[in-house]
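Selected chains from the complex are presented in situ; the others are not included.
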Amino acid sequence: MSLKQLFRQPMLRAMLGRQHIQALRSMTTQSDKVLVDLDPKTGVAVVQMNRPPVNSLNLEFLSDINNTLDKLHNDKSCRGLILTSSNNKVFCAGLDIMEMYQPQTDRLTEFWKTLQNVWMNLYGSRLATIAAINGHSPAGGCLLATCCDYRIMVQNFTIGLNETQLGIIPPFWFVDSMEGVVGYRQTELACQKGLMMTTDQASKIGLVDEVVTPEVVLQKAQNEMVSWLKIPDYARQLTKSQMKMPNINKLRARRDEDVQHFVNFITKDSVQQALGFYIENLKKKAKK
Amino acid sequence: MSLKQLFRQPMLRAMLGRQHIQALRSMTTQSDKVLVDLDPKTGVAVVQMNRPPVNSLNLEFLSDINNTLDKLHNDKSCRGLILTSSNNKVFCAGLDIMEMYQPQTDRLTEFWKTLQNVWMNLYGSRLATIAAINGHSPAGGCLLATCCDYRIMVQNFTIGLNETQLGIIPPFWFVDSMEGVVGYRQTELACQKGLMMTTDQASKIGLVDEVVTPEVVLQKAQNEMVSWLKIPDYARQLTKSQMKMPNINKLRARRDEDVQHFVNFITKDSVQQALGFYIENLKKKAKK
């Protein structure tokens, strides 16, 4: 869906109102892959991931997300962020597999560093962050969701860190992110088996906080945000930071090592073969 | 309620029996703010916080609590402690806000150090400790409850670390204390939003172990204590200590830093203004 198409959506127009669309226009000049609607009255930014077809995270898209986060963090009027997708079937399909298949080392390195930045920026955001998960959310999509302070998910979709099913490994900070939400045991089960959970399964173990119908997901996110913004920002931020910093510092301390580890792992023949096999399967499915 | 009034309570007299009242008289000579009834037969001390109107924790009251803990720890006949309130509406209202509003640095420092001592003493107590939470239990009240080995709460009251609602921050050891009871995710939610939970909500996430009617709370606590005291003391203590020491050592290592951090934070203009505003509101409510 293009920005133009987006503007034509009557529901969205009604929801955003004229002035927000202005803000959206100006904020999105740099990228139409990340649509930002910052409400000046509430200080809440709705950020839509908009990289068709399935919001898969490649280097440029990750950079766009990161730039958006930086801008919002530097905008004193912004207090809360709702992360969602312009695609009502897929929240985010995770890392773009084409970044990992037959990669150039320089770009692969840059890709991973940018993902680390997005994670640190979102996980440690000074904003109250709510994921309005309005579609499937595998792997990196699940990672983005677990970075937020609260998760509302539309029924009948799936979510999970399913890396092992593709023959790759969720990095320790993916795992830490999920563990902070559902605890060690459920994380261990989910990550080893690469579980893609239904919304109900995810709700049962606490991976999502609420399950809703597609029509109300954004409104529910806005309602929930109100309760978070009742707390004075500095008190909420310091309390959040106190709990999030250990994991952020853990990645900071091992950052280069983590990049090296990823590059070495992905460029292994066996992993390249597994990815190739996976891509071949995707192509076959697409043809059917 | 004075000690005299307390003795007049028929239920309490019946419950305590004559000899316990003797013990209570002698042990409370130093302070009528902390009423101690140590049953020589069972080794169980019932400790009532008794600083009207709402057991708010000021420097002197904290010192009294600490002295009581020291005495009981040094008394070889004492094996268990039930912490409760002489006030059947409020277990403990938390830190006395007057200690933090327009404070003198010396007293503020002493106040915080004493609170640290109470926490380390109660959280790491060699006794089996049960909180009989017979009234509201916000902030520091919730902290005292989470220091205990088991929590029984009377229905229709509220409990939580609601610091952020007042524009202050729960220190890391408050957070660690709650996390040990309800896990990381529920702690994160509760502390960021400053949630005051109903007894049912608290029970659902495991913040309290049992919900009971006011008439039976002490008896339930006594019953539960029996099961803890079936275990040989040294085995229970070493097992407890093994699990509690990491958090205690964490505070010990950062003790001075934590005091400095607290003093700096509380004496900020913005925080003083928030507290002033809060006190003004309390006064207005009181006049109504």
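Some notes on this structure:
Chains: A and B, in written order; residue numbering restarts at 1 for each.
Definition applied: a residue touches a chain if its C-beta (ideal position, glycine included) is under 8 Å from a C-beta of that chain, and two chains touch if they have at least 3 such contacts.
Values in this document were obtained by computation on a predicted structure and should not be read as measured data.
In this structure file the homo-oligomer totals 3 copies of one chain sequence, with 2 depicted.
The rule is short, and it goes like this: only the chains that are shown with their structure count from here on.
Fitting subunit A to subunit B on C-alpha positions gives a rotation angle of 120 degrees, to the nearest 5. Centre-to-centre, using mean CA coordinates, subunit A is 40 Å away from subunit B. In the complex of the two chains, the subunit B residues touching subunit A come out as 163-170, 172, 175, 183-185, 187-189, 191-194, 270, 274.
Taken in their complex, subunit A has these residues touching subunit B: 149-150, 179-183, 206, 227-228, 230-232, 234-236, 238-240, 242-243.
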